[in-house]
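In this view, the complex is presented without one of its protein chains, the others remaining in place.
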Amino acid sequence: MEVLLNLTINGIATGSLIFLLAAGLTLIFGLMHVLNFAHGALFAWGAYFGVWIYTQTGSFVIGIVGAIVIGALLGWLLERWIIQPVYTNTMSQIQVTMGLLLVMNECIKVFFGPNQVSVQLPSYLDESWLIGGVILIKYRLFVIAIGILVFLGLQYMLKRTRLGLIVRAGVMNKEMVQALGVNIKKVFLYVFILGCGMAALGGMLFAPYSGVIHAEIGMDYGILAFIVVVIGGMGSMVGSALAALLVGVLGAFMTFYVPSVALAVNMLLMFGVLMFRPAGLLGRG
Amino acid sequence: MITRRLASSRWWIGLVILLLVGFPFVSDSRGALILMTQIFIYAVFAMSYDILLGYTGIISFGHAMFFGIGAYTTAIFLHRWDHSLLSFLVSLLAVLVLTGIVSYLIGVMTLRLKSHFYAMLTLAIAGLFLVLAEKWRDVTKGSDGFTFYIPDLLKDRTSLYFVALAFMILMFFLLKRFTDSPTGKVLQAIRENEQRTESLGYQILHYKIIASMVAGLAAGLSGSMYAITLRFVNTAVFGTNVTLDALLMTIIGGVGTLFGSILGSALILLVHAGLTDLAKIHWIFERWMIFFGAIYILAVMFFPQGIVGMFRQWRAKWSKG
Partner (left out) sequence: MMTLLKVDRIETYIDQYHILQGVSFEVKKGGVTVLLGRNGAGKTTTLRSLMGLNPIATGAITFKGEAIHHLPTYEIARKGIGYVPEDQGVFPDLTIEENLKLAMRKTDEATLERRDWILQLFPDLKTFWKKPSGLLSGGQKQMLAIARACVNDNELLLIDEPSKGLAPIMVDKVMSVIIEMKQRVTVVLVEQNFYMASTIGDDYYIIDDGRTVHTGMMKELKENEALKKEYLGIA
């Protein structure tokens, strides 16, 4: 029983991290029809630069803020110079974002060396409580809390703000949004920046969670985020949140009981969804 | 006019082949010979990718799986059975059967999807093969890989050079034949306008599966040859980088031209070799992928027609006056 509970909490925490990555991916795809293969690279950049700032300043919070700022800044640059010129060309778009993933991963190796970097938690987060045989690790709860906060924040943004209104309308009919006098390109930029900021935040939170980071986490977690977005339904925020939890918890149990097939199970899950319900569990067809 | 241009292009293809055949007699550098051999083999892999990207307009991020299947199949045959020429030839047959089946199954299941999802799914499937190769240690020896002996005939670097050259030339003409065939024309029509081709009564899925099978078979063979040149195989053959190499070579050389893939393969492996040498001077050159990645992104954005395409454009402008 304790094991089950621990694994579940563990899985929810991992799910929260994946959600931070998947939320941006699904938002960007839903609105802009851009599948950003480089999205995972933002995760890795967030982790590396966040940790670097954290070790330089000694403050974990500044590290988190720094990661978000770097992510947002990169998002702005990428959208403006790389994504925008290939908006309408799907083929170029897929290729360019994949190339971007490659280059950004290599850049990390140039800046920080090819070896993995180990990360320590600040002491105030590095605690755990033992309650009736269940170990509650403070940092995991912290990650879960941030995941929930971001989810609620996104829901608020989508449902209650003008930006959210435009985003929801833009998903349905971009031409009409523009014909009503809205500069949708500006909204694309905001959404892209938001997505990149969340990805970088996810990476930064991941770093002390896993204890070590390496350049390939961008690719690994990028694929996980894709899986989540496909399962949840492209463009569906709630779907992504649920799928992230599913993949997170499933992954935690799988790595515990049958570690050799953990990754394969996720892939098969995505495969099944794409085969039988291509729009995803909560997506519209 | 057309026949003359065709004749002239035949003429310089002949010249290139002649130069390549003469190369081992002029150069006595073992390193250069090995490098050239690799260029030929990678050229076939890149050409197989061009069938998908350049001729059909499909982006796969999992093409490495066929390369890897080829490499492992041949390696396992030579390692487990014996290292005779017969064993090698049988392994090639096995590669054709295996890659044929795999590419057919994957094609049937995934080619229905839209381009984004197809790209993503092939990335994931190639990832599965990588995991499989790492976990199935009894056969693959995991990421450490294993070495094996190759048929005596191929041991000599010069004869391997000629075999690889013959392999490339053969594959070039076979694939050329394929792209010029009625089926190849339909593929190009799909690339240009899928809906319209469909409305003309062609079964898009059917043709796409053919394209992915042809590409898979050719990629598998190039994987076999690759294993032979290394006399070693490990899980790296399934890596995403392998697919990206093909993508890079095809894009930089020029998509939809086949010949561009050969050029791209030569360019990238030569520059790679040069940069690896430079890495002794400064470590930044070890990260050569950055340079290629950046060039690749710029190429996709600004020169989507690649070297061969640019050359053709330039020649067309020139002959117009």
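For reference, chains read A and B in written order, and residue numbers begin at 1 within each chain.
Criterion: a contact is a pair of C-beta atoms (placed from the backbone, for glycine too) under 8 Å apart; a residue touches a chain by one contact, two chains touch by 3 or more.
Keep in mind that this is a model prediction, so the values were computed, not measured.
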(request) With touch as defined up top, name the shown chains that contact the chain not shown. (result) A
(request) Kindly state which of the options A:A23, A:I184 or A:I223 is in contact with the chain not pictured. (result) A:I184
(message) I'm checking contacts with the chain that's been left out. Which of A:I135, A:I148, A:L165 or A:V261 qualifies?
(response) A:L165
(message) If the hidden chain were put back, which residues of chain A would touch it?
(response) 162, 165-166, 168-169, 172-173, 175-184
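Throughout what follows, only the chains that are shown with their structure count from here on.
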(request) Could you tell me the distance, in whole angstrom, between the mean C-alpha positions of chain A and chain B? (result) 33
(request) Spell out the part of chain A that touches chain B in their complex, as residue ranges. (result) 29, 35, 37, 82, 85-86, 90-92, 94-96, 98-100, 102-103, 106-107, 109-110, 219, 223, 226-227, 230, 260, 263-264, 267, 270-271, 274-275, 278
(request) Would you pull the chain B residues touching chain A in the complex into a rising list? (result) 57, 59, 61, 109-110, 113, 115-117, 119-121, 123-125, 127-128, 131, 135, 240, 244, 247, 251, 284, 287, 289-290, 293-294, 296-297, 300-301, 304
